[in-house]
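One protein chain omitted, others in place.
Think of it as A and B in the order they're written, each chain with its own count starting at 1.
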Amino acid sequence: MKAIEVEHLSKTFNVQKNRDGLKGALQDLFSRQYNQVAAVNDISFSIPAGEICGYIGENGAGKSTTIKMLTGILVPTSGKLNVGGYVPHEEREKFVRNIGVVFGQRSQLWWDIGVIESFGLLRKVYGVPENDYRKRLDELVQRLDLGELLNRPVRKLSLGQRMRCELVAALLHNPSIVFLDEPTIGLDIIVKTEIREFLKDMNREHGTTILLTTHDLQDIEALCSRVIMLDEGRIIYDGGLDTLKSRWGQGTRVTFQFGAACPLERLRTLTSDLQVDWTADNDLHAEVLVPAQLNVSDVLAKVVGQPNIAITDIKITETTTDEIVRQIYRTGSASKPSGADTEGGQPLHV
Amino acid sequence: MYYIGLVVEYLKNYMKTRLTYRADFWVEVISDLLMQASNLIFIFVVFGHTDSLGGWSESEVVFVYGFYMVPFGLFSCFVNLWNFSDRYIVKGEMDRILTRPAYNLFQIFLENIDPPGLLGSLIGVIIMIVSGSQLGLDFAWWFIPVMILFAICAALIYTGIYITLTSLSFYSDSPTGIIPLMYNIQNYGRYPVTIYNRAIQFLLTWILPFAFVGVYPASLFLGREEMVHMAWLTPVMAAIFLTIGVVSWNVGVKRYRGAGS
Partner (left out) sequence: MFSAYTDFIRIRFLTMLAYRVNYYSGILIYMLNIGVYYFTWQAIYGGQGEIGGFTASQMTTYIAVSWMARAFYFNNLDYEIANDIRDGSIAIQFIRPYNYLLVKMMQGFGEGLFRFTLFMIPGMLIALLLFPVRLPSDPIAWIGFLIMLFFSFLINSQLNLLTGLTAFFVENNQGMIRMKRVIVDLFSGLVIPISLFPGWLSSVMQWLPFQAITYLPGSVFTGRTQGTGILEVFGIQLIWFFVLLIPIFLMWRAARKRLFVQGG
């Protein structure tokens, strides 16, 4: 069963053009010009129930706009969408009973009253029966360790404490689909880890479908089996995180430090039957990039133990997801880096 | 039933918040009262220089003012849209409202509920009793149900007008400040509108029908024959303007663009 289905979804905004200077501003007073900006441009994807999917992209790529359409806040300009059996913006009030939403940058809770009061109010708003609410609240409070925070007003909570309360607020009605817009923004590493663990458990125990946007790729690595990457309103990658790594990762980098000078030519000859790429800053240092399909040990076997090569240190580094994504953002497409078979600018469904 | 339950819940929360800031509560009550007093001053000063305003005596005008305060009190208790554009559009709190399973406009009303406003209604009733007895009005049993009906309808007319004006902030990309400008205009329905010229009468009757929150409905109780037919139009106007308001609001929400990105 699909939890979220999106077909050819677009959202265009009219943005007012401001003319320069006093004269321009005076002209704007009497006649205005507008630009059309496509925040989301013809995207399609579907997410099966029970999946955790990461939604990433640079600032302004259209992540928030998509989330806001999926949660019924914005009405799409064109395209079809179905979330948990509803068209979000059409039957909003019925639809939102099944979803939970957390906006990392914005609070859902009432500022001046105790956290527990906010929860009580939300219980009424969502019409959760008293018994279910008690059970659910106890479970969440225990799991997120909120015990002594419950009576404090929100304005007296730290960001980490507040975010844990936000999660509870969004989950009290036990939604089957949860949207998280930058849930870990600004949090310290301990709280981040806690929240990731919590989300993973929730997904496992209740089969909750989770769509999250984030700038922290460790969230993605820890949680998501799948990522959708967005750039300028278009999907540029949709598939597994492993595939992204294996296909777009640049392999493994091995750095050698030598006791005595070792010319680059010598190293190239030694590994001439392997497709590897050597670089060096000076004679006492060399770096080799080993593509994913080769074994690092094969390369090492060729170099280590050779006469006249005095190795003092070896460092092996994997390309991190951060690096891969940074690379993709920079080139603006998820097609393979140069040298590999390119697949144009088409979105890839792997 | 669901919505009545919510009103109770939000009122409880209002009380809890307000108990934290007790001093503010009194500042607000006192400033509201002073505001009402200053409006009465205008009437008294004017009648210091004349015996009748377009054929209406001082007590009659004061009675109209008293009536006007009742729906205005209801309105200012339940409908506070003054900072809607700033808080819900510019700061993006509308996002939160739209992800909750209750009618969005109703949620906004509830979040800004302001019970001290009802104090004005109470004072309005007292003013009506005092000026009514000065006038020697014959009190009839039907005054009470009809007055309750008219007061509610008048509050709904206010609500309709202000919802319509507020929903403009969904259409305009710059924040609008029309509502503070309305503050003066809403007062003009408290005086016998017949003293104004045709254009202004027309405006206050059919376009911004503030005459229906003051002088028209009140004229029924004062027995001013020339306006009685207008008084009975109050519920009709309420239905029309509330509909206009809610429709333009619902269309506006579809155009909501969210804050920030």
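In this text, contacts are C-beta pairs under 8 Å (C-beta built on N, C-alpha and C of every residue); 3 or more make two chains touch, one makes a residue touch a chain.
All of these numbers come straight from a predicted model, not from anything done at the bench.
Enquirer: For the chain left off this view, which of B:9, B:32 or B:95 is in contact with it?
Expert: Residue touching the absent chain, from the options given: B:32.
Enquirer: For the chain that's not shown, point to the residue among B:88, B:158, B:191 or B:212 touching it.
Expert: Considering all chains, including the one not shown, the answer is B:191.
Enquirer: Considering the whole complex, not just the chains shown, which residues of chain A touch the missing one?
Expert: 18, 22, 25-26, 28-29, 32
Enquirer: Take the complete complex as the reference. Which residues in chain B touch the chain that isn't displayed?
Expert: Touching the missing chain: residues 21, 23-24, 27-32, 34-35, 38-39, 41-42, 45-46, 48-50, 53-54, 82, 86, 168, 172, 174-178, 180-185, 188, 191, 195-197, 199-200, 203.
Throughout what follows, only the chains that are shown with their structure count from here on.
Enquirer: Need the CA-centroid distance for the pair chain A / chain B, whole Å please.
Expert: Here the centre of chain B sits 48 Å away from the centre of chain A.
Enquirer: List the residues on chain B that touch chain A in their complex, please.
Expert: Per the touch definition, chain B meets chain A at residues 2, 5-6, 9-10, 13, 16-17, 20, 92-96, 98-104, 107, 173, 254-258, 260-261.
Enquirer: Touching residues of chain A toward chain B in the complex: what are they?
Expert: Answer in residue numbers: 13-16, 39, 59-60, 64-65, 68, 71-75, 89, 92-94, 96-97, 99, 101, 103, 106, 108, 110, 112-114, 117, 120-121, 124-127, 153.
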